[in-house]
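A quick write-up on the structure given underneath.
Apart from one protein chain that is not included, each protein chain of the complex appears where it belongs.
We just call them A, B and C in the order they show up, numbering each chain from 1.
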Amino acid sequence: MVLSDFKVIAPITVRWGDMDSYGHVNNGVFFTYFEEARLKYFLALDLYKNAGHPDHRPALASVTINFRKQLHWPADLEVGIRATKIGNSSFSLEHVVFRAGLEEVIADGTSVVVLVDYAIGKAISLPDALRDAIRSLDGV
Amino acid sequence: MVLSDFKVIAPITVRWGDMDSYGHVNNGVFFTYFEEARLKYFLALDLYKNAGHPDHRPALASVTINFRKQLHWPADLEVGIRATKIGNSSFSLEHVVFRAGLEEVIADGTSVVVLVDYAIGKAISLPDALRDAIRSLDGV
Amino acid sequence: MVLSDFKVIAPITVRWGDMDSYGHVNNGVFFTYFEEARLKYFLALDLYKNAGHPDHRPALASVTINFRKQLHWPADLEVGIRATKIGNSSFSLEHVVFRAGLEEVIADGTSVVVLVDYAIGKAISLPDALRDAIRSLDGV
Partner (left out) sequence: MVLSDFKVIAPITVRWGDMDSYGHVNNGVFFTYFEEARLKYFLALDLYKNAGHPDHRPALASVTINFRKQLHWPADLEVGIRATKIGNSSFSLEHVVFRAGLEEVIADGTSVVVLVDYAIGKAISLPDALRDAIRSLDGV
């Protein structure tokens, strides 16, 4: 797993305030790094348009994170993100946090995104336009 | 899975700032709720004393979260936490976020905690005192 | 300045994650404590209704914070808040963070809230209903 495996990459600059009282970047802040990459991925997909309706918007169903290395301020990161699976009403993403310029993995994990019709509060099938956008971006 | 299944429970009051621009509690903030419960669990175990040495301290190896319901401010929560497994150098925890006073599960998930000797930067076997503390608390 | 000077009080439980790598509650987190009190004050004023129009909503113009004591997890706080001045298009608030059950001031400060017509992006005069609500709450 190397950075060049990813078409969408979010650069992140660690903030001093990302560290906690253990003196390293708080584990939960990696969630924010994943989130930043996911939002950039949504832009790359043109997700809000390809969802087909203003009420049809993504919701996060689950996330997993593995912590590989401790991280301290100051540091620059690159978060690679790509789709690994397209389901009926959801798709799965892989996130990898690299130290910028190095193939050192600080953390990695997954998230599952569901498309929800917020007018009725239910998951809906992914429209073809969205499936095509994911496929053409990541070949999944 | 009900709140009375848990010996250690962390009460959490949702803050307005926990919400994000989707107008609900940010998914990543649940990580903080899990963390708060985990720290209380460490206190209940007297973990820092039972680890046996000041250099032997816990590190989070991984976390998983499932998002079951949307959550909005204001709200009071109770986060139940318990051990589900004791390994050689790690133990596994289950976290469940309930709406206070109700058996409504907002989110649940797991975390794996490793005991690390920070002087050498390596995981070490859990000492018997710590195993006993986990067993006597949660019967695992 | 004692807690009983305040009609509106927001209870806050410090979270472990509120601490930073200096090992105490991060100065910026007090901003969040002030914010929580301010939002409760808005509810006490029925501000969104008394603003008179859905496009007329509050915006924060400025804030000041004085840090009096260091603070560590775990701790319970009570944040007192009250109006000190009503201007043409703004009102001023005083915030005091007390340790719960003690008259120990951890931090204090001020904020200035402006009423904005978001349709035109301009500050507007406070309607009489809002002035009356502030006056009847805090006698200012």
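Throughout what follows, a residue touches a chain if its C-beta (ideal position, glycine included) is under 8 Å from a C-beta of that chain, and two chains touch if they have at least 3 such contacts.
Everything numeric here is computed off the predicted structure, so don't read it as measured data.
Of C:44, C:61 or C:137, it is C:61 that touches the chain left out of the display.
In the full complex, chain C touches the hidden chain at residues 26-28, 31-32, 35, 59-67. The omitted chain makes contact with chain A at the following residues, 11-13, 15-17, 32, 35-36, 39, 73.
Taking the whole complex into account, chain B touches the unshown chain at residues 16-17, 19-24, 26, 28, 73.
One rule holds for everything that comes next: only the chains that are shown with their structure count from here on.
Rotation angle relating chain B to chain C: 180°, from a CA superposition, given to the nearest 5. Averaged Cα coordinates give chain A a centre that lies 23 Å from the centre of chain B. Computed centre separation for the pair chain B/chain C is 31 angstrom, with centres defined by C-alpha atoms. Centroids of chain A and chain C (each the mean of its C-alpha atoms) stand 35 Å apart. Within chain A, the positions touching two or more other chains are listed as 26, 28.
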